[in-house]
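One protein chain omitted, others in place.
Moving on to chain A:
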Amino acid sequence: MKNFATLIKQLDSSNKTSVKVEALTAYFCTASPEDKVWTIAILSHRRPPRPVNTTLLRIWANELANIPMWLFEESYHIVGDLAETIALIIPASNQHSDKSLSEFLQEIIQLKKKTDDEKRSYLQKNWLTLNYYERFVFTKLITGSFRIGVSQKLMTRALAKAENLDEDILAYKLMGNWDPNKISFQELVLDEKSSDYLSKPYPFYLAYPIDGEVSNLGNVEDWAVEHKWDGIRSQTIIRDNQLFVWSRGEELVTDKYPEFQSFIHVIPSGTVIDAEILVFANNNIGTFNDLQARIGRKTVSANLLKNNPVILKAYDLLEWQGEDIRNQPYEHRRLLLEALYKNIQHHNIPFHLSERKTCNSWQEVENERMLAREMRSEGLMLKRKDSTYQVGRKKGSWWKWKLEPLVIDAVLTYAMRGSGRRTNLFTDYTFALWQNNENGERELVTFAKAYSGLTDAEFRKVDNFIKKNTIDKFGPVRSVKPQLVFEIGFEGISLSKRHKSGIATRFPRIMRWRQDKKIEEANTIDDLKDMIV
């Protein structure tokens, strides 16, 4: 456990990717094969089931701390993380433990079947033999989510470095269902399988937001115009009669979208498609919210498939007839894609084409952009017709031209503490707009919550204001003296019965702090309703 806790401490105490990869690589070079398998499992969210519920966990930890339960709860609100709170309040011990990470995990797996008394004595004994950081890591292993700013990708990169393996192939090996309790490091990581290469994706080409006037891009005829879809960027690979779907995070998500299995019989092997995954129901593109229901699930229920079916909206072709065609011009790749689409269109498969729009002037491009909300897109993509498919985010050939968000000025009325890096800072805000009540008096009505958009320095200032201007406390929520006005931006708006204001906004976030405005100058609910198309 010592070296694993040291690793977590190192990962936790740096914001630099290079330092994290270095720490992970060093760990993988020295850890035992059993510990390595468990480390891979934990960092790819494959933990053993939780052996103790958190209520009992709190009570037992609190027995050691010897403080009233309410004080534990208050501390937890402020610390923002249960395992960290437990690790902090338990008294320090002079003992130590030499048990390895895998030994601890074996015990935690066994613990689930034990009686409450046995669980209690196991936990209390171990809490008292571990130092602060080990105690924190041990409790984290029991409570769940290990969010320490290390993505699966980062872990894979470090492991590839330590074992001198190809990163993409390793990523593929680590996919799917494997049980850290049954598989050996040799089987999981080192054994070579020819199938590993089959799934290998190409790096994604990413666009920058356009800066300045769109007409500065030159001749409109040199550019292809498409809508920018608000789904998941993906790469779909069909090779050797097998299908692989990768997300932009270079995570293999094939199992999440069983609809696409039907492609295997229709699209020839040796094809790789760059496309957006979108929910498409009743002949309409769904919202990102509809898609969210699919993203989170590892197993897809029949009901979910029925209510939130997905399609692939294809916009580029990267491999055709087994040949990498990324160096051919966009125009050429598109023609091949469009021909493929034409050939398979009559099959009943969830495969759509992202249409190119014909625009003869920049004005027409701008007009097309204005249709984005209606088209359920985020705006436009502009791609040079002669451009190759490049690697990573590069300026010049591809640009995204998103719609400006809708904005409204609202008053801060409630606040909650954040978690993670915002622990102990009031960063989660509720905003209100004016409305006349039945007596004809103006009052503030809540309409949205927002967590993002301010700089750290601004968050600290607002936090300071909240701490000094709290009217009342309801558990973790504070009502705040209405005084600060913020411009709130959002992507979409619709009527809603669930919201007090009668309106739901999509992706509300803080655009800026309107320090120039008094609360009387904030907008009204009616102003907001006027924005509904």
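Simple rule for what comes next: a contact is a pair of C-beta atoms (placed from the backbone, for glycine too) under 8 Å apart; a residue touches a chain by one contact, two chains touch by 3 or more; residues count from 1.
Keep this in mind: contacts and distances are computed from a predicted model.
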Task: Choices "HupE/UreJ family protein", "Protoheme IX farnesyltransferase", "Putative mRNA 3-end processing factor" or "ABC transporter permease" - which one is the UniProt name of the chain not shown - done: "Putative mRNA 3-end processing factor"
- [ ] Check the options A:L71, A:A339 or A:M370 and report the residue that touches the missing chain.
- [x] A:L71
Task: Touching the absent chain when the full complex is considered, from A:E34, A:E84, A:E259 or A:D409 - done: A:E84
Open item on the list: Considering the complete complex, identify which of A:K99, A:R422 or A:R506 is in touch with the unshown chain.
Closed with: A:R422
TODO: Looking beyond the chains shown, say which of A:S14, A:S93 or A:Q124 touches the absent one.
DONE: A:S14
Task: Hidden partner chain, residues of chain A it touches - done: 12-16, 19, 65, 67-68, 70-72, 74-75, 78-81, 84-85, 88-89, 92, 149, 418-425, 456-457, 460-461, 464, 467
